[in-house]
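What follows is a single structure, and I will ask about it in a moment.
A single protein chain has been omitted from the complex, and every remaining protein chain is retained in its original position.
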Amino acid sequence: MNDNFGFTDAPASAGRELTYLEAIAEGIRLEMERDENVLVMGEDVGGDFGGAFKVTRGLAARFGDHRVLNTPIAELGFTGMANGMAMMGLRPIIEMQFADFISTAFDSIVQFASTAHYRMGASVPWVIRAPSDGGIRSGPFHSQNPEAWFVHTPGLKVVAPATPADAKGLLAGAVRDDNPVIFFEAKPLYRSVRSHVPEGEHVVPLGKAEVRRHGTDVTVITYGSMVHQALAAADAVEPDGISTMVLDLRSLKPLDTEAILTAATATGKVIVAHAANRMAGVGAEVAALVADEAFDALDGPVRRLGGADTPVPFSPPLEDAYRPNAEKIATSIRDLAAW
Amino acid sequence: MNDNFGFTDAPASAGRELTYLEAIAEGIRLEMERDENVLVMGEDVGGDFGGAFKVTRGLAARFGDHRVLNTPIAELGFTGMANGMAMMGLRPIIEMQFADFISTAFDSIVQFASTAHYRMGASVPWVIRAPSDGGIRSGPFHSQNPEAWFVHTPGLKVVAPATPADAKGLLAGAVRDDNPVIFFEAKPLYRSVRSHVPEGEHVVPLGKAEVRRHGTDVTVITYGSMVHQALAAADAVEPDGISTMVLDLRSLKPLDTEAILTAATATGKVIVAHAANRMAGVGAEVAALVADEAFDALDGPVRRLGGADTPVPFSPPLEDAYRPNAEKIATSIRDLAAW
Amino acid sequence: MVDPRVQIEMYAWMKLARTFDEQMVAMWKQGRGLGGTFSGRGHEAIGVGAGMALGPDDIVAPMHRDLGTYLVRGMSPERIFGNMLGRATGASRGRDANLHGVGDLGLGIIGFISHLPQSLPTTLGVAMSFRYRGEPRAAMTFVGDGGTTSGAFHETLNMAGLWQAPFVLVIENNQYAYSTPLDQQMHSPNFSERAGVYGITTATVDGNSVVDVHAACTEALERARAGGGPTVIEATTMRMLGHAIHDGAEYVPAGLLEEWERRDPVAGHRRHLTEAGIASEATLDRLDVAARERIATAVAEAERAPLPDPDTLTDGVYA
Partner (left out) sequence: MVDPRVQIEMYAWMKLARTFDEQMVAMWKQGRGLGGTFSGRGHEAIGVGAGMALGPDDIVAPMHRDLGTYLVRGMSPERIFGNMLGRATGASRGRDANLHGVGDLGLGIIGFISHLPQSLPTTLGVAMSFRYRGEPRAAMTFVGDGGTTSGAFHETLNMAGLWQAPFVLVIENNQYAYSTPLDQQMHSPNFSERAGVYGITTATVDGNSVVDVHAACTEALERARAGGGPTVIEATTMRMLGHAIHDGAEYVPAGLLEEWERRDPVAGHRRHLTEAGIASEATLDRLDVAARERIATAVAEAERAPLPDPDTLTDGVYA
């Protein structure tokens, strides 16, 4: 994992640095301080334990047990419960122990929460924190990237920060949003990425992509852990004289179509990359958007990189074959640049 | 609904005609006769009642109650139960009362059934029959087209017949397939479409698309109820001198990429249409595939038509605005033909 | 004994619900409806008895046979008929069908979704918000016998008992889930035992007695508001028509319906009121007329109301 990814816009060296995980934790703490309607719930989040990844550690001591609720193993039920709490004006931050278990809560998300405002004008302002993504030998049930299910579902919002600063800022943006927001955390970034995070209030608006690197030959559109792989790939192909733009989507729903089309048009050659299964993934939506609305500007096929059409395998050679990475992205950049 | 859709390959007048619903019922009956491992299960499928749509009516009388099992309201549990039955060599045909309730069974499908063969070499040969689709004023919870969730999930197969003959043939193909297959029935076609269905054994292989109409100017790639709308649209634009090819995908997973690329290349102008929500739908995968692998042959943007990014609304003016139909497809064909 | 005026009010609401229901069924049979719809015939005592037990600050999530609760809670017949007819003036502004989506937090009503029994965890969440804020309020919801075999029933009751939430659940045991009788749903319909294992107070009442339902709900809601924890009430009744408008319910033995017809909740309460000298036939006749007029007005208004503008399709997907 490349953890020194030198963003053009936010050099890693400027100011106070936090890991991705620390940034999320700080974001939660600040939102709980700001608004007493904000609470945390999920399996093992409470007490001194603070969750499987320790993101919520210390919150119970600081804010009291009633604001940091340990739940039984009942994802459907406790997410449904969060629907009711949120309709009454609370702002639950739900921790799924792993994003993989979000399927257990499916009805409460894709049927109830997503439709409540359309059907009866009731807003459901919760955030589900979903530790997702693999590459860390966790096997098929602790490595999933299920964002496409939710991007396809009307009424939800979906974000996927790639940097500590965005992790903090999008967390705040998600908590303050009046809609159900699924916040996909990239587990492989938790402790591997450390960079500048603004102190105090820092809110990143939902729905805005960010250019992480400017370039003129090929555009890589991506999000989450693959932002770092794309940046490393861009570095790797630079000596070949290929100038790569990297667009970090940050929000997957709503998508920043303007930024996508601008980035696609700028180079005319587009690669969409994500760690999630490629087939019918979010990348398909982005590629299809480009193939429709930026068609005239295209100078080559719209390429897509994503997980293979298999469960996420456990063993290193298989998982490495399954996932995109900097090398595979670089190969695709070179190939497309030469088109 | 256009129920006289004059396929080029299978004229509606040839031979014995059945409705789409009758064809499914016949397909189930024949499979149950052929193989006593085949059984039917679901809510209200048994006894004299025969299910919410009467598809399974008469089966209990014919084959006995033990082969037509009424279940409690417990989609997660009874689909999980079907996983176990299927691993032991039975071939359950599960009726979801409406496709909308398939989300309730989500874990049993997308986590267990889809991964069992990859993880432990155990095949799970069930079929879920999912009455889907709208246009019939059934509101947000009885009109859904959730196929994209499953096409994105490795290990599943997904089919969506558009004609009575395919409904029967794909049902047989799905039952005989050794993998979990989700069989999306288009409710609006149940009784509105009647056409030739071969008698006796009739098996349509999974993974093969079918050209429903040949054409040279624009290709519409679609499936399910929208096949009929696309054919009507093709008729409507013919007087304008536009020749439209219509490709019926039939199988959504595996996708017949060869047929898609051939059809796309033949005209260079592609519209992908489905009733499901457009955003990150199956159409995005098809469009992205075309934009990548048929790029050189494209003479215009790849268009997509699908449901709006809203729940399926109930009231006629809203539902009509929500859904693609022949008129909207025709407009898109005209627009693209003039590109 | 319940205040005689309250008992008369109960009759008025039940009669309004019954009249609404009969008018709805007639319209749908005449082809004046839109999509499918569910009759709550036979469930009036439950919907009204429970609805009238609610306090002004309580929140309720009724389901598809609890028309009485919506009405008692202040959802106008116009908005409900408007919803069923897909009008812009309906509770869901043409978005949701029949009694689905008929919610209004201003009236303390949460509209249900089809997926059974999603109202249970949602309502527990409402109850937990009261607990979070230390408010003396209660949240109530309903489930059918069929819905009790679903996972969400168990998960919700387990958490309600664990946290002793101010939560009240009425199980409407009407003998059938669609075509499926109780004995094909569960080994034994021992609902009180089932709820009792979670550390929840339970009660079983005659679901066709509005007075009994009201009393049980009142007690449960008061206990909940006072911090005494959750209650599950089984109300036994019978679904008197098909599952939905298209269903002739041929699978229900005729004798069973006849038996329950003799226990009709509206007629039964009327008999009780006159026999106990609480109200005269003339008084009750006037209420019958008022109900008919109220519903006629509502239907006329709903039928006159505009359908939604298709340009508003995407309005309200997001807050």
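Lettered A, B and C in written order, each chain numbered from 1.
Methods note: a contact is a pair of C-beta atoms (placed from the backbone, for glycine too) under 8 Å apart; a residue touches a chain by one contact, two chains touch by 3 or more.
All values derive from a computational prediction rather than experimental measurement.
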Contact list for the unshown chain, restricted to visible chains: A, B, C
Which of B:T115, B:N145 or B:S251 contacts the chain that the document leaves out: B:T115
Per the touch definition above, residue among C:S39, C:T123 or C:T149 touching the missing chain: C:T149
Omitted-chain contact residue, chosen from B:L21, B:V45, B:L59 or B:L90: B:L90
Residue, one of C:M186, C:A244, C:A290 or C:A319, that touches the chain absent here: C:M186
For chain C, the residues touching the chain missing from this view: 149-155, 158-159, 161-162, 164, 184-188, 190, 193-194, 197-200
Residues belonging to chain B that touch the chain removed from view: 39, 66, 71-72, 74, 76-90, 107-108, 111-112, 115, 117-123, 125, 154-155, 157, 178-179
Sites on chain A contacted by the missing partner chain, in the whole complex: 43-44, 46-49, 52, 70, 72-77, 97-98, 100-101, 103-104, 136-142, 308-311, 313-318, 320-322
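We take it that only the chains that are shown with their structure count from here on.
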Relative to chain B, chain with the most remote C-alpha centre: C
Chain B-chain C separation of Cα centroids, rounded to whole Å: 36
Centre distance in Å when chain A and chain B are each reduced to the mean of their C-alpha atoms: 32
Residue list for chain A, restricted to those that touch at least two other chains: 107, 111, 115, 118-119, 154-155
Sequence positions of chain C contacting 2 or more other chains: 92, 95-96, 100-101, 113-115, 151, 317
